[in-house]
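Here is the structure we will look at.
Only a single protein chain was left out; the remaining protein chains are all shown in position.
Letters A, B and C name the chains as they come in the text, with residue numbers starting at 1 for each one.
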Amino acid sequence: MFYREAGDFKTSYTDDNQTFPIKFDRYRYYVVLAVAFGIIPFLINDYWANAFLLPFLIYSIAAIGLNILTGYCGQVSLGTGGFMAVGAYACYKLMTAFPDVNIFFHVIAAGGVTAIVCTAFGLPSLRIKGFYLAVATLAAQFFLVWLFNKVSWFYNYSASGQINAPERTVFGVPVTGANTEAWATYLFCLVFLAISAIIARNLTRGMQGRKWMAIRDMDIAAEIIGVNPMRAKLSAFAVSGFFIGISGALFFAVYLGAVEVGEVFGIQKSFLVLFMIIIGGLGSIFGSFAGAAFLVLLPVALKLVGVDLLGWPTDIVAHIQLIIVGALIIIFLIAEPHGIAQLWRVAKEKLRLWPFPH
Amino acid sequence: MPEQLVFAMEVFLNGLMAGVLYALVALGFVLIFKASGIFNYAQGVMALFSAMTLVGIMKGQVPFAHVINAIFGTDVHYFGWTVPALLAIILTVAVMVLFAWAVQKYIFRHLVGQEPIILFMATIGLAYFLEGVGDLMWNSEIKKLDVGLPQGINEAIDNYTFNIFDYGFFIDNLDIVATLIAALLVGGLVIFSQYSKEGRAMRAVADDHQAALSVGVSLNFIWIMVWSVAGFVALVAGIMWGTKSGVQFSLSLIALKALPVLMLGGFTSIPGAIVGGLIIGVGEKLFEFAIGPMVGGATENWFAYVLALIFLVFRPQGLFGEKIIERV
Amino acid sequence: MMLDSTDSYVTEDGRTIGGVVMEMKNITLRFGGVVAIKDISFDIREGEIRAIIGPNGAGKSSMLNVISGFYVPQDGEVLFHGKPRPHMKPYEVAQQGIARTFQNIALFEGMTVLDNVMTGRLNKMNSGLLAQAIWRGKAEQEEIENREKAEKIIDFLEIQHIRKTPVARLPYGLKKRVELARALVSEPSILLLDEPMAGMNVEEKEDMSRFILDVNDEFGTTIALIEHDMGVVMDLSDRVVVMDYGKKIGDGTPSDIRNNQAVIDAYLGVAHD
Partner (left out) sequence: MTQTSEGVNGLTSVPALLQRNAAEFGDKAAYREKELGIWQNWTWSEAADEIDALALGLLTLGVAEGDFIAIIGRNRPYLYWAMVAVQSVGAVPVPLYSDASADEMAYVLDHCGARFVIAADQEQVDKVTDVQGGLSQFEQMIYLDPRGLRKYDHANLHQFSKVQDAGRAALSELMPELNRRREALNYDSTCVMLYTSGTTGKPKGVVLSNRNIIETSRHSSEFDSLSAGEDILAYLPMAWVGDFIFSLGQAYWTGFCVNCPESVDTMMTDLREIGPTYYFAPPRVFETQLTTVMIRMEDASPMKKRMFDYFMAHAKKVGPAILDGETVSGLDKLKYKLGDLLVYGPLKNTLGFSRVRIGYTAGEAIGPEIFDFYRSLGINLKQLYGQTEASVFITQQPDGQVRSDTVGVPSPGVELKIAENGEVFYRSEGTFVEYYKNAESTADTKDPEGWVATGDAGFIEEGTGHLRIIDRAKDVANMSDGALFAPKYVENKLKFYPNILEAVVFGAGKDRCTAFINIDLTAVGNWAERNNIAYASYQELAGHPRVLETIQEHVETVNKSVAEDPMLSGCQIHRFLVLHKQLDADDGELTRTQKVRRKIIGEKFEDLVNALYNGSPEIYTETEVTYEDGRKGEISATLEIRDAAVVPVTASKIAAE
């Protein structure tokens, strides 16, 4: 309905390949960016930052990471929680070991470390497939959590066994530690999300992405036409690990500030992120955002309705939440395996054809 | 005889018994997987749910009591009667059959022909759903479960071993009973699937859906049946664990214990599940006993997985799984 | 016509057929006890259309899978450009310039036609992960150059109108054509076609035959194809290998094959003993 594509033609492959080939979409994207960077920081307050915005940004990064591995390369992983933990602890160790290096680089480095670990645990994927692999990744989950629990070097021998993020600043503005301001932490995470999304998009629209998808859609054929399965899969694990590591680092350093690995990065986390990409849409960057937003907002919404409005005890609401999430997963898998992203695509097609039905 | 070895033997025995329980849970997976290609992650939650239901029925709990109270401001909790264990168990089985039917009708009928991985993720969703329902129905506080199974140290073994090694093995009666029941059940299931008509039908389905259809086996019926059986297995497992350490969320984690067993034994092999179970059970106990202290203990959390993982890399189809021949 | 492995000759329709590019030497392939291919030898000459025919279960597909390195024969060797080919992974074989299509289409259902065709170029693109991540310089350059290559093939096979359609939505006939495009775009030195006309109606078969001939004609591509539809093969190919029960029962020009008793028997299904 709002699309005016006549005259919006492409005279070069660069234009044709761009992320938003349609003018209208492109402008909408710019608007979103402008709002995210230019407006929200001025309106933001602690409640929204902590209840929605920060978790949304951070989970989006994780979801993008997992989506590359699962949605694009077809390798299901249940180790996300463990890998986030790697990111978190790597970041912690770096922060404490090199206090005068900018936190920004710590986070990046944490991503790098996680990429390596993730690749290592990806090795079995060369031999085992499907849910054999999914189950195998649980090994990573349990082993890593156990590791960070037992080996006190990781938490600098602190008595509590917790890790606490010391204060670190960017351009003199604290982004971690006790006295941070909402807008600063928000922007810090937003920058990482934006970069991650762009990188992910570039990788998935190019030859690398095609190799991944080829493996996903039909690994044997892919190998026969020349995809090196080992490189394709391991690169997916690496890239995925990189993003998940970053999100883990941010989750610990910026969002929570203090982490006890078992609670924060347990298997539930792995499932949560997996659900995000299932509901949001496998094999779609936008889906990663949508899924993260949805599953972050759901509890907030339920709390508002259940607890604040109807005044029910929180445990009931928590249980209802379990039911809803579970049901949603099943419903999406049955009705719309490509999740919210697909619904969005369909809606968009309809709008483009408007007023015609098809 | 050196002391260490004696301890090891004790550990070994305990491992064996744990292993049998693992095997039991794993069996639940294998049944469903063989018959419908579904890898049922919800198995563990089913155990939890069935145990909760059992307790609930025995105590005469009002289902959804605290929801009702929350909505209508009432204050109901119990009907005020109690139900004898056996009857309660039968009722619970009925519930699990009902559950099996619902799962088949509302979920997996619509997912026929989907990739295994999709089905797997669906069962994760199911697990969440069921856990939520369980908590809503019977509330989530830890419950004691006592269906009259013997508990406490087994004096006989204690004395007997003391006489031999002048060190008394600590073996819990419950474990022994559990092991026996589990062993019985495993045996029963094997026989069932080998000799009973339904069992053979089930295997037919497993081997080839079309063929099964052509010989007039109702897929729907078979699938409901295996889910029911799995439900029953879950219940038994639930009772064991429940009696041992109370009915609580952690109970659902036994599923996670069973996964490596499957990877080891192969998802499609009943004997595999049994052997795998024993290996894991013994293995993790011995590893904890031998290596645990050096690395800070609690290695059970991951030992099974890493073992299975390493194993898989060398034999992807597991101990007894069929070899996968790829074609184009 | 007796030819040396290096000789070349010109067909009556004016195509030049070069020397031998690939040779199968006493290939034997077993699955457990089952013998799929029994001691088969034949060669493929540069620029020719070489057909492998035979009744179902004759081992044709297995032979193709041996050539494309997916199956490893227990005995015998594959000579490529005269040199024995060491045992290599399928993707390494592909990198040597051997492309193929599949009997039951093996397209990447989740991608558009264009992306599927582009995958055919993957061995021609080697910009690193980082370059692609920032999508600047070489990465972008390669993408554009290869897009053009892909578009040329798309144009050649007349599938422009479905360029951006997800392959999952395409009818069977078109899928086959897209798969051909994917194989062709890699500029293969040998193109293997596994039953290119299986399950097609008459017009689709005619189209496909035309395209196969055009490909061979325009790009001089060497083509080895499997087909059980005798008629089609006879019109298309320069030389034909006939297999039956894993054995080679005939090898020669279509006309030779037509009057080959063993072949006739095999096709008339004379009892094997």
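The rule is simple: a residue touches a chain if its C-beta (ideal position, glycine included) is under 8 Å from a C-beta of that chain, and two chains touch if they have at least 3 such contacts.
Worth saying up front: this structure is predicted, and the values here are computed from it rather than measured.
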item: Chains in view touching the one left out; value: A, C
item: From C:7, C:75, C:155 or C:206, residue that would touch the chain that is not displayed; value: C:155
item: Interface with the undisplayed chain - residues on chain C; value: 13-14, 114, 147-148, 151-152, 154-156, 160-161, 163, 214, 217-218
item: Touch list for chain A against the chain that is not drawn; value: 1, 3-13, 15-16, 353-358
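By definition in this document, only the chains that are shown with their structure count from here on.
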item: Chain whose average C-alpha position is farthest from chain B's own; value: C
item: Central chain (distance from its CA mean to the mean of all protein CA atoms); value: A
item: Most contacted chain pair (by C-beta pair count); value: A-B
item: Averaged-CA centre spacing for the pair chain C and chain A, given as whole angstrom; value: 42
item: Chain A and chain B, separation of their C-alpha mean positions in angstrom; value: 33
item: Computed distance of Cα centres, chain C from chain B, in Å; value: 51
item: Shared-contact residues (touching 2 or more other chains) in chain B; value: 328
item: Chain C: positions in contact with at least two other chains; value: 70, 102, 106
item: Residue numbers on chain B that touch chain A, as the complex places them; value: 39, 66-67, 70-71, 107, 110-111, 114-118, 120-122, 124-133, 135-136, 139-140, 256, 259-260, 262-263, 267, 295-299, 301-302, 305-306, 308-309, 312-314, 316, 326, 328
item: Chain C-touching residues of chain A, taken from the complex the two chains share; value: 12-14, 17, 199, 202-203, 206-208, 210-211, 213-214, 216-218, 220-229, 235, 239, 283
item: For the chain C and chain A complex, residues of the former touching the latter; value: 68-70, 89-91, 93-95, 99-100, 102, 106-111, 115, 118-123, 125, 127, 129, 132-135, 139-140, 142-144, 147-148, 182-183, 186
